[in-house]
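Just passing along the structure, written as structure tokens.
The complex appears here without one of its protein chains, the remainder shown in place.
Per-chain numbering from 1; labels A, B and C assigned in written order.
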């Protein structure tokens, strides 16, 4: 199967999975039923950490989708290991709603930031494995400079180091973890890094 | 990445997200289990506001999908800011099930109409930002007249002003809000406005 | 917008919505947690009507998808009314999980078969409206004979009459309704009707 398969069905399947992951998390945002006598603002208050963690996870997943989009735009054909690298990545992404739900329910416990950090770490790590595989094999379009790819992989490594630190440093203070969780999206919003260096 | 990317994967991803948003709301329409001894009509009665808010949200989301469909049909290529304008729009759309659930549970509280109105306001606002960005840049097909686009943006502004009013006026009477929520879909069903003026 | 739009994005969006509708129903099939001391067969027993209604709804939705697939395969371009006929159809299809959940929870109450029957009736009716609209306008490929289309519309009318009868006759006996709900899928499995008469 290796050489014959175009990327469109991997992209469609990944888009489907990511669309579902990013959307079903909203289902945890819900006023508890049966306490209509409590003022709505009181009922909304425990939803606040859920809303914040939802927003952060939505943002991170959106960045991952943009990166996924960009990576597969550069791939001209797929083989079986690439299929499995992609599935490996989707597996860790699929755990984001679970980690988001946990941190939304217990925002100030270091176990929550540990779980949240580990899941994001594994996502970033899976991205790095996928990119490294593409670099080793000849599946990328010829116009993509390997130096630019290497630079992105270094950035990826930085991202997953930050996530790992965030996972652990929650035991010092969960607020350090929250700060670090915000650093990675900020890193990816500095546009020049990706746009110019990949040369596309 | 900016100039090379076609719109098909943005469209596919957006279709996926909107399809999920529009569909998962139905999961809140459910008879409570465990009270099979109550007559079904009694059990259905608290579902009535949920059914109405579901229908309204379905309608509004369908209009948004039709508009999204129409906008991206006119875009010939995407860049990174457009990607993020689209994600911004999808974020606010993804909160519609939450707002629908809230207004379905507490239909007569002004806090519910406030939340529902704000979410729809932000969706309409995100649409306007996206359209304005497209007008400023050269991403639209040449055949689309800018005057027609300007007219659509004015209509958008009207829509989000109505949503903002509905959000606030619920504190006078929630029924005023309900009425205003119906006005916007009605506006979009007057076909001549869009069909002729965009010239396509 | 009317004449320029190809059908692929309607098809993709509809596929997404139908895929979600057909799949999320399985989420009601769940052993209640917290009674692990009860034998599993005892716990599974109340799931039996849910499993049966899930299977029937899955089958009916699959038939609807096959028909939708067939209809849009014959359409060469879309306009705004067609878009809205399709959304109208998807709206009623989106209520199938709700009706399925209701009949699964209260299988022997005529109110359940009424609700289930009405939702399926409205789906079949929406299909007929959509087909009639296509016949009136020139959106079909020229090779499709109008006589064959008329025959399919007559079959559709038969289907929605059966659903309407099933909805009402539950007040005589729910088992009559169940029988009638099975008749329509059986009708659609007789292959010659569609394959030969549409001439494609």
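One rule holds for everything that comes next: a contact is a pair of C-beta atoms (placed from the backbone, for glycine too) under 8 Å apart; a residue touches a chain by one contact, two chains touch by 3 or more.
Remember, predicted model here, so these are calculated numbers, not experimental data.
In the complete assembly, the contact with the undisplayed chain comes from A:112, out of A:74, A:112, A:128 or A:156.
Hidden from this view is one chain, which touches subunit A at 1-2, 4-5, 9, 12-13, 16-17, 19-21, 24, 27, 80, 83-84, 87, 90-91, 94-95, 97-98, 101-102, 105-106, 109, 111-112. In the full complex, subunit C touches the omitted chain through residues 11-12, 15-16, 18-20, 22-24, 26-27, 29-31, 33, 36, 39-41, 44, 55, 58, 62, 65-66, 69-70, 73, 191, 194-195, 198, 200.
By definition in this document, only the chains that are shown with their structure count from here on.
One finds 37 Å separating the Cα centroids of subunit A and subunit C.
Contact of a single residue of subunit A with at least two other chains is seen at positions 16.
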